[in-house]
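See structure below.
Excluded from the complex is one protein chain; the other protein chains are retained at their positions.
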Amino acid sequence: MKVEILSYTNDPVASVEKAACVCYDSQPTEDGRIMKACIKSGHSSVVEHASFEFEISGVSRALLAQLTRHRLASYSVRSQRYVAEDNFSYVTPPSIKNNPDQLVTYDFMMKKLGEAYQALVSAGIPKEDARMLLPNACETKIVMTMNARELINFCHERMCSRAQWEIRELAVKMKEKVQEIAPEIAEFMVPKCEVYEIPFCPERKSCGRHKSLKEIVKDEQSE
Amino acid sequence: MKVEILSYTNDPVASVEKAACVCYDSQPTEDGRIMKACIKSGHSSVVEHASFEFEISGVSRALLAQLTRHRLASYSVRSQRYVAEDNFSYVTPPSIKNNPDQLVTYDFMMKKLGEAYQALVSAGIPKEDARMLLPNACETKIVMTMNARELINFCHERMCSRAQWEIRELAVKMKEKVQEIAPEIAEFMVPKCEVYEIPFCPERKSCGRHKSLKEIVKDEQSE
Amino acid sequence: MKVEILSYTNDPVASVEKAACVCYDSQPTEDGRIMKACIKSGHSSVVEHASFEFEISGVSRALLAQLTRHRLASYSVRSQRYVAEDNFSYVTPPSIKNNPDQLVTYDFMMKKLGEAYQALVSAGIPKEDARMLLPNACETKIVMTMNARELINFCHERMCSRAQWEIRELAVKMKEKVQEIAPEIAEFMVPKCEVYEIPFCPERKSCGRHKSLKEIVKDEQSE
Partner (left out) sequence: MKVEILSYTNDPVASVEKAACVCYDSQPTEDGRIMKACIKSGHSSVVEHASFEFEISGVSRALLAQLTRHRLASYSVRSQRYVAEDNFSYVTPPSIKNNPDQLVTYDFMMKKLGEAYQALVSAGIPKEDARMLLPNACETKIVMTMNARELINFCHERMCSRAQWEIRELAVKMKEKVQEIAPEIAEFMVPKCEVYEIPFCPERKSCGRHKSLKEIVKDEQSE
């Protein structure tokens, strides 16, 4: 998986800070202090003014299906209707990579699918129909633009340990890239267990990173 | 492909008519006359008040990927992370169905994929990783809710002859179902070449159903 | 303020329950148990399938401005461009109603505005320009459709004691109306301090209804 930022709102923190200041007729700060206060107090619409355009490659079509469920973003995706997928690359999950027996089956099937796809296309089947053979593992390339409010929300959901491994890796890499450009925004791109002043896990079963609210309160009581 | 309506806004035409009348402080009609006038004059936000919940089954994951690009709708989809796909059903495109040689290849590969999927799962690979083998053809089940404004827009785009066959078939079937409940709304669910008072094809290459604007004007001039 | 439900998704809880069951290939329950589990575990997109159409009258244009900031809803609003506002009704905030001196000023100004509006219109000024005189207090009528996910989110924000009084009253009344039709959904329409298993105030200054997370933990420690 490779994640690059293709473009973004010029001076993203200043672009948000200026917008936030219009609400209260106040003066922008240089370090995004008003922006941060807005996010912390739940007035997060102000961070919508900054957005980031990511190029994501080496990811599976399965990842694409999950990713596009986030509707508050813009997507341009390599088309399997128009682009030939001869010799397609594919993603191999760690659980299969680490299992030599199953890896053989997996790689063999991918090879066979590639051959069958080419056979169909050579026989005159339109690409948009031949693609029906292509597996979820097939690599794709995505350009996605998300504003900072949705980026923060995306990380709340997808940096959680219970998220599926591929989209979680994507969330982590997206945060790394935003960190280079706007660390003041990246600091809010955390899993949902770290949103409030005291971290707690809101899932039914915690991964162990943080306790549930009930456990925190119970612990305190028993001390 | 099977399309059913699971639920919808009670009395959909009246629900829109009443909303439209609030704008102009006018009296609702029984046949949706004000609603129709609003749609025709581009004041189409009023039809957002009525929505329809469809259950769509026997369609491919390829269709799902196209469908969910329409972001102004709500989706619940059979999960390949949680539901086992042993002996999965699959969609066969007409171009393959009508080509006995290629159909053999196609069916054979589907059978092999099913076996490989089961082998991976039996060997302890999590379903969410084994699904990487599953093809675009794999059948899925979708519950989708769309409001009437987006339904009309969806048909403008997807009833066009240049749309991909599977999503076009879906658009046609969705219209049939809406027709049974709200014909006053269904009459606006047409391909984009039939939106204006005089039909014309806005695509670069017409399918022949309607001429382009330039051709219509040229024809008139040469008569 | 008067809030009525004009229409809604037939059998709203069942419409959500069926959608939720498609995700996991499970069986719908009659009491919305799967729907509730989905909401509690953050899988709240399933409740988008049910929506409610409200008619809201006797509210101010100031309320309208706040309300329409919620972009995930559909609005039809009495138009000040097309509808004459002679003898307009207006909202009086409790703080003014309870202050006889200020109430006199307020009512007097409203009367004068009504006269000035009529004078402009009589002199041939278009309604869309004469409305520039109309105050925020001027009553309006709104038809708004919101799905249950956004309804829940709306209540999290607007039932908070720190929300402005008029929109808070609206949120409370909307909940009451949903309660009559779908109590299984209404039970999630609560202020944000009551979202988690242990209530806490996430605002910087609590209204006193619930303590902040830090205070809860500190209290436990000192016992």
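Chains: A, B and C, in written order; residue numbering restarts at 1 for each.
The criterion applied here is as follows: a contact is a pair of C-beta atoms (placed from the backbone, for glycine too) under 8 Å apart; a residue touches a chain by one contact, two chains touch by 3 or more.
What you see is a predicted model; the values in this text were computed from it and never measured.
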{"item": "Omitted chain's touching partners, listed by label", "value": "A, B, C"}
{"item": "Among A:20, A:39, A:63 or A:201, residue touching the chain not depicted", "value": "A:20"}
{"item": "Of C:18, C:61 or C:141, the one touching the omitted chain in the full complex", "value": "C:61"}
{"item": "Absent chain, residues of chain A that touch it", "value": "6-12, 14-15, 18-20, 22-25, 45-46, 48-51, 53, 55, 74-79, 82-83, 141-143, 145, 147"}
{"item": "Where the missing chain touches chain B, by residue", "value": "40-42, 45, 69, 157, 192, 196-198, 200, 202-204, 212-214, 216-217, 220-221, 223"}
{"item": "Residues belonging to chain C that touch the chain removed from view", "value": "60-62, 64-65, 68-69, 71-72, 75, 80-81, 90-93, 95-96, 99, 101-102, 105-106, 109, 112-113, 116, 119-120, 123-126, 128-129, 131-137, 164"}
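Assume only the chains that are shown with their structure count from here on.
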{"item": "Arrangement of touching chains [line / ring / star / complete / other]", "value": "complete"}
{"item": "Rounded Å distance, chain B centre to chain C centre (Cα mean)", "value": "32"}
{"item": "Chain B residues counted as touching two or more neighbouring chains", "value": "75"}
